[in-house]
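The next block holds one structure in the form of structure tokens; read it before the comments.
Here the complex is missing a single protein chain, while all its other protein chains stay put.
== subunit A ==
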Amino acid sequence: MSWEVVIGLEVHVQINTATKAFCGCSTEFGSEPNTQTCPVCLGMPGQLPVLNGEAAEKTILTGLAINADINLESKFDRKNYFYPDLPKGYQISQFAVPLVENGYLDIPVKDGGEKRIGITRIHMEEDAGKSMHEGLDGVSHIDLNRSGVPLMEIVSEPDMRSADEAIAYLKQLHQLIVFLDVSGANMEMGQFRCDANVSVHQPGTPFGTRAELKNLNSFRFIKQAIEYEVNRQIELIEDGGEVVQETRLFDSAKGESRPMRSKEEAHDYRYFPEPDLPPLRVTQQQVDAIRDGMPELPGQLRHRFETEYGLSSYDADVLTQTRALADWYESLVAAHPADPKRCANWLANELLGRLKELGKEIEHSPVSAQRLAGMLDRIADNTISGKIAKDVLDAMLESDDDADAIIEAKGLKQVSDSGAIDAIIEAVMAANPDQLAGYRAGKDKLMGFFVGQVMKASKGQANPAMVNQRLQVLLKG
């Protein structure tokens, strides 16, 4: 039997405001426990929430970036449940009328085309605190610094048909969030969290019952968890069983999931309008002003790099992975405007690889765009060959010297003096009489041998084009 997989994703994104959603407490990560709390985010009776305007603006910006409708009037509701990291006994969320609805994201698919994934809604809500259980006997510890941190929950349509499509969507969304600068989006720090709704069915029949997978905090685990769940459901159905609607927790160490909440406590959140907050009203003018301030998005940037700098779609993709990398590339081009493609090659193929080995991001590159441009200038004016330039780049990573100083100090200047090159060629010819005779007898392939020998004798410093040209003349005798 052939099964079709159906996946919908809910992504919780922590909005990177300095303060919480409904109070003036700091959202700084990693502070001493419970030092960033107040009566509002501790749920003390009689305290009133006041919405952080910037959190709303960033949610609207995200909505505009996914081509969604912005509801000029949206509402807040209470989602009721009991857990010690939720001091009010309810989470302020948006249920009936969210701020953002009906958007989409186009994702790349295997055959090279694009697929449109619908985004049902983005609503604002507040984060819960953090509970710790490990190494504790019969108790849990609660830190409420995170309580009330603003979140946007981005809910997709069940439009994905494989774990790979789900990952492609998440990566695209993650990149967008980073470009918009609406979240730190660090998955390990819980700033970008994903729940997956997974079901299987026979094509042409109604969707199957879905299971919700929680706690997926890396792209790798998400893929593993979805694939495990798909196999579990197919085996279950083929053995005559039935999928039950439940929440499952993925255990990345074991590579399997288990049901999280018992059935008796099935979700019953009793949503009702939040009486402490009147409706959120924004004007079309405010929305337009936010749209005007929208930064260039990854897709637009990729396209501009291809047309403005003549880059391949592959290079354009690599160099637009983050805003910082794209900015770095553009400063490199500004400093070495003669050849944007050379800039792309040296950044994408040489510098990024070396930085990866050093465990560094481009923002912390020991070689600045200015210094790298200085080296590219020396390639352009034939002072050094591309091969020698790799050694120069290595040396630049280990010192603060610029390319000229390194070339001078190490005597790496390319030999373009035809007299000097002729002398080397003649020495090589004298040392290899058999090959010379062979070449002159018609073995053209030996040309490569002589090029190699000459480059070796010059320690790689001979200008390769000149070596070729002079060899053509001198070998003939």
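In this text, a contact is a pair of C-beta atoms (placed from the backbone, for glycine too) under 8 Å apart; a residue touches a chain by one contact, two chains touch by 3 or more; residues count from 1.
The rule we apply is simple: contacts and distances are computed from a predicted model.
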**Request:** Using the UniProt record as the reference, specify the protein name of the hidden chain from among "Anti-sigma regulatory factor (Ser/Thr protein kinase)", "Aspartyl/glutamyl-tRNA(Asn/Gln) amidotransferase subunit C", "Ion-translocating oxidoreductase complex subunit G" or "Phosphonate C-P lyase system protein PhnL".
**Result:** "Aspartyl/glutamyl-tRNA(Asn/Gln) amidotransferase subunit C"
**Request:** Can you work out which residue in A:A68, A:I107, A:L144 or A:V367 touches the chain that's missing from view?
**Result:** A:L144
**Complete:** Among listed residues A:I66, A:L280 or A:I407, the absent chain is touched only by A:L280
**Item:** Of A:S26, A:N345, A:S368 or A:S418, the one touching the omitted chain in the full complex
**Value:** A:S26
**Prompt:** So which of A:E188, A:D239, A:D268 or A:D292 would be touching the chain we can't see?
**Reply:** A:D268
**Complete:** Absent-chain interface residues of subunit A come out as 17-19, 22-26, 32-39, 42, 50-56, 75, 80, 82-84, 97, 131-133, 136, 138-144, 260-261, 268, 270, 273, 275, 277-281
